[in-house]
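Heads up, one of the protein chains got dropped from this complex, but the rest are sitting where they should.
Up next, chain A:
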Amino acid sequence: MKKVIFKGTLLPYLLLLPQLAITAIFFFWPAGQAVYQSFLREDAFGLSTEFVGFENFLDVLHDQTWLDAAGRTLLFSGSVATLALGSALFLAVQADKHIRGANAYKTLLIWPYAVAPAIAAVLWLFMFHPNIGLFGRMLNGLGVPWDYRLNGNQAMLMVIMASAWKQVSYNFIFFLAGLQSIPKAVLEAAAIDGARPTRRFWTIIFPLLSPTAFFLLVVNLVYAFFDTFGVIHSLTQGGPGKATETLIYRVYTDGVINLNLGSSSAQSVILMLLVVVLTVIQFRYIERKVHY
């Protein structure tokens, strides 16, 4: 809290105005609309709407295809987070060692941060397309019937790999920063006491990295829930069948393609609640360890 401040009441409001106006028009109004519409139902011709209470929510929560999409989203997000966090931690530990060319390795592992999820999907498509992809053709040549456009499990594998591939560099940056903030004296003391590298990792490094890891877990889950829309849309369009339809993809198909606004809004509201829960968990956790 500042003790010395400027006087004036009009100026601060003017300074806040642009941010507040945009927030009100493009955040609160649509979010309010989503909540409002989630309680309404339109007839098939869009001529009349009626208030239906929580019916849209109950319909969504009782819809087996939505529950399947929810389960799929959990599997997808869990796999993406595990893969992206695991490999990033492994690479960060290697890059933190005193070796020649450490900085070159770091640059070469950091740049994929710039790749859009949709572009990552395109790069994986070039590699694993059954007809034109190097590895796709190789797999078929070896007698593995590979076509992610027909096989649901292979499609899921593709979107998981492309999504995780894109997220590794982000996690790598944070793990590396975390590793560099661990006092070297502690590690040297443990080494003198005879603790081998593996033991040092699990008893000292890993516990000290756990706040970073927890923060990244939340970020990765949010990424897998929402930002991977581009990956799924450009690789599989949710297919084959519904094999790669996640919750956010479902909001898109129900709202934009099927124009079922009530149900789509109810799904949006459920997702908003999910983000609120994740954000609150994250801030409560971080508040305890960070002192401003």
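Just a few scattered comments:
The rule is short, and it goes like this: a contact is a pair of C-beta atoms (placed from the backbone, for glycine too) under 8 Å apart; a residue touches a chain by one contact, two chains touch by 3 or more; residues count from 1.
The definition used in the following text is that contacts and distances are computed from a predicted model.
A chain of the complex is left out here; the name its UniProt entry carries, from "Fe-S cluster assembly protein SufD", "Decaprenylphospho-beta-D-erythro-pentofuranosid-2-ulose 2-reductase", "NADH-quinone oxidoreductase subunit N" or "sn-glycerol-3-phosphate transport system permease protein UgpE", is "sn-glycerol-3-phosphate transport system permease protein UgpE".
Only one of A:37, A:220 or A:244 touches the chain withheld from this view, namely A:37.
Listed here are the chain A residues that touch the chain not shown: 1-6, 8-9, 11-13, 15-16, 18-20, 22-23, 25-31, 33-34, 37, 87, 90-91, 94-95, 97, 99, 101, 105, 107-119, 121-127, 129, 131-134, 137, 149, 165, 168-170, 173-174, 177, 197, 215, 219, 222, 226-227, 229-230, 233-234, 237, 248, 251-252, 255-256, 261, 264-265, 268, 271-272, 275-276, 279, 286, 290, 292.
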